[in-house]
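Removed from the display is one protein chain of the complex; every other protein chain stays in position.
To keep things simple, chains are lettered A, B and C as they appear, and every chain counts its residues starting from 1.
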Amino acid sequence: MSCSFGEKIKISVFGQSHSEAIGIVVDGIPAGIKLDMDKISRFMARRAPGKNAYSTKRKEADIPTIISGIVDGITCGAPLCAVIKNSDQHSKDYSKLKTLPRPSHSDFAAYVKHNGFNDIRGGGNFSGRMTAPLCFAGAVAMQILEEKGIRIGAHIEKIAGVKDSRFDPVNVNADLLKDVSSKEFPLIDDSVKEKILSKIEAARLDGDSVGGVIECAVTGLPAGLGEPMFDGVENVISRAVFAIPAIKGIEFGNGFDCADLRGSENNDDFIITDGKITAKTNNHGGILGGITSSMPVIFRVAVKPTPSISKPQMTVNLETMTQEELVIEGRHDPCIVPRAVPCIEAVTALALINLI
Amino acid sequence: MSCSFGEKIKISVFGQSHSEAIGIVVDGIPAGIKLDMDKISRFMARRAPGKNAYSTKRKEADIPTIISGIVDGITCGAPLCAVIKNSDQHSKDYSKLKTLPRPSHSDFAAYVKHNGFNDIRGGGNFSGRMTAPLCFAGAVAMQILEEKGIRIGAHIEKIAGVKDSRFDPVNVNADLLKDVSSKEFPLIDDSVKEKILSKIEAARLDGDSVGGVIECAVTGLPAGLGEPMFDGVENVISRAVFAIPAIKGIEFGNGFDCADLRGSENNDDFIITDGKITAKTNNHGGILGGITSSMPVIFRVAVKPTPSISKPQMTVNLETMTQEELVIEGRHDPCIVPRAVPCIEAVTALALINLI
Amino acid sequence: MSCSFGEKIKISVFGQSHSEAIGIVVDGIPAGIKLDMDKISRFMARRAPGKNAYSTKRKEADIPTIISGIVDGITCGAPLCAVIKNSDQHSKDYSKLKTLPRPSHSDFAAYVKHNGFNDIRGGGNFSGRMTAPLCFAGAVAMQILEEKGIRIGAHIEKIAGVKDSRFDPVNVNADLLKDVSSKEFPLIDDSVKEKILSKIEAARLDGDSVGGVIECAVTGLPAGLGEPMFDGVENVISRAVFAIPAIKGIEFGNGFDCADLRGSENNDDFIITDGKITAKTNNHGGILGGITSSMPVIFRVAVKPTPSISKPQMTVNLETMTQEELVIEGRHDPCIVPRAVPCIEAVTALALINLI
Partner (left out) sequence: MSCSFGEKIKISVFGQSHSEAIGIVVDGIPAGIKLDMDKISRFMARRAPGKNAYSTKRKEADIPTIISGIVDGITCGAPLCAVIKNSDQHSKDYSKLKTLPRPSHSDFAAYVKHNGFNDIRGGGNFSGRMTAPLCFAGAVAMQILEEKGIRIGAHIEKIAGVKDSRFDPVNVNADLLKDVSSKEFPLIDDSVKEKILSKIEAARLDGDSVGGVIECAVTGLPAGLGEPMFDGVENVISRAVFAIPAIKGIEFGNGFDCADLRGSENNDDFIITDGKITAKTNNHGGILGGITSSMPVIFRVAVKPTPSISKPQMTVNLETMTQEELVIEGRHDPCIVPRAVPCIEAVTALALINLI
């Protein structure tokens, strides 16, 4: 439990933000797959920190070292283990957090859960840094999915109230997903980029942060994938997505909007397109009864603003049990949304590979 | 997988809408618990069909027969198995659906998944009827949780665009949850009831349906429950909630609204209340880093309008592969939201009992 | 846990010896399989009690009623649930056992585990009767395996010191397995039957019981099945086999005898037979590194003598905490070995179906 996921391809994540290293074991990868390490590195670079004004100043190369599971670059059927060094941790920034839990961060909950023995440095095992190994495993899973014609792509749907376009739920295709995903700042409509960046910069200058929404689409999934009830596509993707820190909501298809529609407005008629059964509209987001319908799978997730802000906040001193003002030091992202985009793609790949 | 859920208390659901019976095995219930069968029956009655204008006309008493797991009304440590007879099924209504999948229903996806051998009658294993055994197991789980001071309650937050009040995320308490849950039409603010009922009736008269939103709260959870990453409270509840047909979204705390806030607005300061650490606000919905914070857990789910409507719709004939108009016969709920309220409570109980 | 098994095809057993009924849910059976109910019934009859002098006098027809998972006799992809009525239980025979645990029976361990709330009647959930639903599920699994050319068969290798022949580990084949399995008293060499029966009868007349060894073989398994380490064929079969009450040991291939051999004697040279790679001998019992080698899988299990004997025995009164003589009433098998033979085949089928 906890840091493990999957039945066919099972991952087990380890590490803390400031431990010697972090990493992942991926058990169940078939033998005989030539891993495209360049592609994996490029994917991981999309999440890596320290590259621009809107991400933390912590610099980590995030180069995975594969310790097992391959022979001459080809998977051998043994569990794949990749380790990523932690090299730029500043543990002393966190000394006072041992007694002063950061508002809306995991510190207090982790303190209670682990009787005060939790690793507070950088958020420990709850850190966003733990998504780096998820991105490694996700990149491996995506390579396998892409060989089956399945493509996953996500973009920033909204940051600080400024909206990008949404995917066309019927016509979104692999080329668009590839194109959007490869952008440094993944938007469908690049014209909103400057406005978003200025919102983030304004928050940063205020010692504050902003949240947003990410939209993800999957094309190429055949109809009939998923299990009813507890292992439907929605169940498995949502379970995986909430592994990413700061995610507070998920909706499939037209999601919460469907609540205001009538059945006759929300239902998607079946039609024949190019000799195959598809649907005229895709309010259902590619999933019916938990099972894929062959339409693109579409979902959106809400990302809360980074809880680590430098503005003074109120908290409780765990030793003295008195209220105290806290000013968080350390290096933090004024907006986590852009770096969360590949993470959402990665866990989606890890969820789907278990249903295929 | 599929119809099973849970590690400590594991459920296994069986049955189809028109099979001889439906039921559930609950493995892991501790020995020595005196089951309050009256309370279980009252809980299941909240979901049972055929009681009013806004639910299906199918009449099912939904009386569970316990076949194993108890001796003289007390659990004996063996798996608890309860069976519920199907008695009012009209299978002939479904004969034409074998070739004409209903739009936005599971029929087509199930047909592909099971190579045409799926039980189409009443939606088979994908039917909303499968939530009856979930409510049985949920009622048992709730009894155990309530003995630990944990109370779950949900209400209709919105139907057809008409809104109820929301729970106060800081002050919601067990008495309110008990009060709201016991209403036949569970609203916080009963003054909106007539308006909602008239919207449902209007849809029914049009041969149409309406959707809505359900809000659920849990009080009495101590801080420190849940596991990081894949078995956090959000992961487990969301996986469970998508087992209920027609759910298309879930959000915790202020959910999608948090995306538009700054960190300084969204963060919940820690304070001391009655000598205990709590938070001044509860935008985080009682969950930080996947772990309970001791604040009430709050979440909302989107319920799509019932896809089974009697208005003519377009579909594809699976035999002739031509488009065809479909008029669905049978007895359907013009609004599934009220009956889904106890189902949401039930799966929440089944999720939480595995984290305690 | 406990009464559940399997990942691809997951079973969940329920019931107690004297509950209203016992049964099983089988989740994951593919849709479209026409169940051969006659064959399933014949298989279950091999285990059914009350048929001869060496089994309990309790008479149970053991007719499974399928409540879900089939439409017109064909699996529909929904979980298969079968229920078997308990009809001939004599619960009053067990009243005194509530305080007087039977030596070498589960009574005392179950009493401690369940704080005295365990169902003592007939052994409750620990009863050998719980193997009836396992045989149902095993028969279904065997039907699927047989369609893939895989055949499972077991025989009495020894009872009360009297030995049958063993399977030829290289040349055992499906015809022999079918032939032996279909015997009422499954021996390879029928000439020892009378001697064994007289040993059992002698024990029965003494109010005593006898144990034995069962040998099981599986033919038609391709090479390459099983996972390394914890999900090898030996791991999975042994975990399954110890679900049968009274089993106290298992050995694969030449088993404990290999301990006395040198590598050069125990190793099985690879050879080519009919253009395929096989082994000249089969000391390894068809499993190397946990993975099938394409040779027949062979294993033997030790069955202890039925602990329920009518001879006076010493036990401790749980209420008074004094030692007390116990004379067990009720109807018991003087030798459980013959009825355990199909049970071993059944759990082997359930184990293997998860590896294919």
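The definition used in the following text is that a contact is a pair of C-beta atoms (placed from the backbone, for glycine too) under 8 Å apart; a residue touches a chain by one contact, two chains touch by 3 or more.
Keep in mind it's a predicted model, so treat the numbers as computed, not measured.
Interface note for the absent chain: among C:M37, C:I63, C:V316 or C:I356, the touching residue is C:V316. The residue touching the chain not shown here, chosen from C:G122, C:G153 or C:G290, is C:G290. Counting over the whole complex, subunit C has residues 1-5, 7, 13, 101, 103-106, 108-110, 112-113, 123, 125-126, 130, 158, 160-161, 203, 206, 208-213, 222-232, 234-236, 238-240, 242-243, 245, 247-256, 258-272, 275, 277, 279-280, 283-285, 287-294, 302-309, 311, 313-316, 318, 321-323 touching the chain that is not drawn. Seen from subunit A, the chain kept out of the figure touches residues 1-4, 7-8, 10, 12-16, 19-23, 25, 27-28, 31-32, 65, 67-69, 71, 74-81, 83, 110, 113-119, 121, 124-125.
Everything that follows uses one rule, which is that only the chains that are shown with their structure count from here on.
Distance from per-chain Cα centroids to the pooled protein Cα centroid is smallest for B.
For the pair subunit B and subunit C, the CA-based superposition corresponds to a rotation of 180 degrees in steps of 5. Farthest from subunit A in terms of Cα centroid separation is C. Averaged C-alpha coordinates give centres for subunit A and subunit C that are 47 Å from one another.
Looking at subunit B, residues 1-4, 7, 13, 110, 113, 125 sit in touch with two or more other chains.
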